[in-house]
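With one protein chain held back, the other chains of the complex are shown just where they sit.
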Amino acid sequence: MTESEPTLRLEGIVKTFPGVRALDGVSFEVRAGEVHALLGENGAGKSTLMKVLAGMYQPDAGQIVVSGRPVVMRNPIEAKHNGVILIHQELSLAEEMSVAENIFLGELPRRRWGFVDWKSLHERVATILDKLNCDFGPRTRIDTLSIAKKQMVEIARALTHQARIVVFDEPTASLTDQEKVVLFDIIRDLQRDGVGIVYISHRMEEIFTISNRISVLRDGTHRGTLETAETDEDEVTRLMIGRSLSYERNREAPDVGDVALAVEGLSCGRLFDDIGFELRAGEVLGFYGLVGAGRTELAETLFGLRRPTAGRIVLGGSEARIDSSVEAIRQGISLVPESRKEQGLVLSMNCRDNMTLPQIDDLTAGPFVSNGGEIAIYDMYRDQLDIKAPSWRQLVQFLSGGNQQKIVIGKWLAMKPRVLIVDEPTRGIDVGSKAEIHNLLRELARSGYAVMVISSEMPEVLHVSDRIIAMYQGRITRQFTAAEVNEDNLVQAISGIGPGSGGKARPIGAQAA
Amino acid sequence: MAQVLSTPTAPRLSGAFRWLLRHPIWGFVAVVFIFFSFATAHFFDVQNLQNVLVQTSTIGLIALGMTLVMINGNIDLSVGATLALAASLTVDIMGWPVFADWGNWQLLPAVLAGLAAGVAIGALNGIIVWKTGVDAFIVTLGAMLGVRGLVFVYTEEQSFYAMNFAYSDFGASSIGPLPTLAVIFIVCAIAIHLLLSQTVHGRNTYAVGGNREAAVNAGIRVGPHMVVNFMIVGFFAALAGITLSTQMGASTPNLGRDYELWVITAVVLGGTKLTGGAGNIIGTLGGVLAIGILRNGMNLMQVPAFYVLVILGTILIAVLFLDKQLNRKGEEELRL
Partner (left out) sequence: MASTTSPDRIKDLTTVLARQGILIAFILFMIGFGLVSDRFLTPENLMTVVRQSAIIGVMAIGVTVVVLSGNLDLSVGSMLSFATVLVVDLHDKLGAAPAIGVMLVATLCIGAINGFLVGFLRLNSLIVTLGMLSAIQGVTLIYSGGKNVDIADQETTWFAIFGRGEVLGMATPIVIFLGLAAIMHLVIAYTPYGRRIYAVGGNPTAAVFSGIRRNRVVFSTYLVSAFCVGIAAIILGSRVMGSQNNVGQGYELLVLSAVILGGTSLLGGSGTIWKTVIGVLILGFIQNGLLLLGFPYFAQWIVTWIVIILAVWLDVAAKRGRLFSPIA
């Protein structure tokens, strides 16, 4: 492995699927001992490229060269033997098996007659776990571990082979800050051993912390490689989306009406505790926090899907008992849930049927569903939200993420709610549609809806919200108006760092009491 | 199913108790065992316990294979029909004129043919599941009808009788204190337990059922792996057919009807999850014994067989209910 020869070189990789050219002549190289960040929007071809690297897909054209030697990898095992290891984003562990078995999945050491060589397996795994500072042993069962520890098991797989290239796909998605530090240490160790790292992440700050170079994919093509030290977020963003993206901060002064929803001392077991806030008609209230801060659970409680252990919910001035989604809808609450495909849509149903589902009982002509009534509703929201579907008969599973999300939003707007709760409205949606949905949320507020937006993307919260509530570990830490919030105090608030000296921000507890 | 039971005192519990928590069905087995020992005069007789083992062995053998298939996340509904096919073939072939002067050796080709038929049906099921991607439930539901149809067409709806008495003698023979059939079952159970817990194939069985995608990504050849397990259950269904027909010295085309239901009941009672990824032979053994002891004991108490059906159905649902309750996350759970 000489200095001049890169550890990994991709030459003109092409991969097509029926109707799609997922990778269109991608070439780039990863040097030994560098962290090479791979960036691109959803659908830019990152995951296809990774699967090609991991031997899960075969490229239609092009060549993969590992340490100067062209290789063909027909399956993940061959990829491993060539020193290319993929650390999956979605945990790919078998829950009922031991840590050791999972780390060596597919390659358990054998003795005679196909018996597992437990001794050598456990010894090798113990060494690896030591290196990772894990506090669990090889025999621990996976289903007793926390998500972050499972992620560590996933990472341990990288250390089973003499790795030349390790591909990390969004490795920090479920890690705590301390665990991130451990992960970055491991990455630096690998670097020192001369391993090339491909690091895929959406989090710019991580990329700028850890990477040496950044390659950007867009529409299946390689748009360029930048030295991390010589570039900035703006340049990377421009490469990614083809234009500069500046999220304006929301500067509108809201024309607020009455209190639509007031929450007092709402708690639900260990999920969240003593939540209090007010939401007025005509404003957008943003909820910002880390994954697991309890925001989604709060929304689900307001929507009747979890039973609060304490506290009151006041809707339009009178206390509401919401013990089911049916009741929540009746009381005028709508929830656009976090996961479009799992919670928002019935993928096997068409656009119209999905949109009218919550009010199907009221759309009747005699005993039957009123076809005309349904189509009228669909047409109305198709036009209002600019949904692009060939016809209402199209099954929603064939729509793009943005259009799917609009169907869900349309479904809940059609209920004419008093309070509209939107959880992660733009997750997995392309940039163009994102902007549309942001504008839509602003417009809804202007037309008098009380809107609650939960988001994990800071630019998004800053862009759409009139006020922002920061949550940390199930509690509200601070509440900001659009004028007083800035990135620094917001980050502090969601990381559990107490209210700083900035006197403008007031703790929410005072208001709720 | 039971690690949730662990209480704060768990570390101080004896190993035996913790073992019981992992295999709660054995607690049930112990309870019914003790109950029938006191409640009936003859349950505890050596003779009767041997009976229980022999009666259990038929469903037990199939359950061994079914455990593998169900840990894989598949199911095999065709085992009852496969059993009948193997039994009919074996009993018929040993009487073929070609083997007329083979003496007791005529059993050999017959038994081999019966076992081969079982393995072949299993392989066919497995390959169809693998190659077509149709759910195992549907594939083996089809096979359940089709193979039973084959049996009826092959036998012309007649029963066959074993003309070589060595065959039925074998079914009644003993090795030392244990009936031969019980010995066969115990040996097979130990073998499959080792296969499942100690070999690479066995460990992969959990991986394939627990997280199919992970198994594929890890380079396990999931298709052939599943075919092997279907062949194993086919083999055991055939073996059960042969042992059952040695007991009767005959085979009928209706042999093994509803056995798939009994077997699945036993395996689920033993803690194997329908969704795959979890389960073991020790649990399955408990499930099989629970059913066997219940049937035998209630028979001795002269409870009509009807009540056994009701009790078993109720127990099956109760076990499912308890499992669900024990795994609840509590009040803060999302209510869907």
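The chains carry the letters A and B, assigned in the order they are written, with residues numbered from 1 in each.
Here, a contact is a pair of C-beta atoms (placed from the backbone, for glycine too) under 8 Å apart; a residue touches a chain by one contact, two chains touch by 3 or more.
Quick caveat, the model's predicted, so the values are computed rather than measured.
Touch with the chain that is not drawn comes from one residue among B:His23, B:Arg148 or B:His201, which is B:Arg148. Across B:Trp130, B:Tyr167, B:Phe185 or B:Tyr206, the residue that sits in touch with the chain not pictured is B:Trp130. In the full complex, subunit A touches the omitted chain through residues 18-20, 22, 43-45, 75, 219-220, 303, 305, 324-326, 328-329, 335, 337, 342-349, 353, 357-358, 360-361, 363-364, 367-369, 398, 400, 411.
On the side of subunit B, the interface with the absent chain consists of residues 77, 128, 130-135, 137-139, 141-150, 152-153, 156-157, 216, 221-223, 257-258, 261, 264-265, 268, 274, 304-317, 320-321, 324, 336, using the contact rule stated above.
Definition applied: only the chains that are shown with their structure count from here on.
On the subunit A side of its complex with subunit B, the touching residues are 54, 56, 75-78, 80, 86, 88, 92-97, 101, 105-108, 110, 113-116, 268-271, 297, 300, 305-307, 309, 324. Chain contact summary for the complex, subunit B toward subunit A: residues 198-201, 203-204, 206-207, 210-211, 213-220, 277-278, 330-336.
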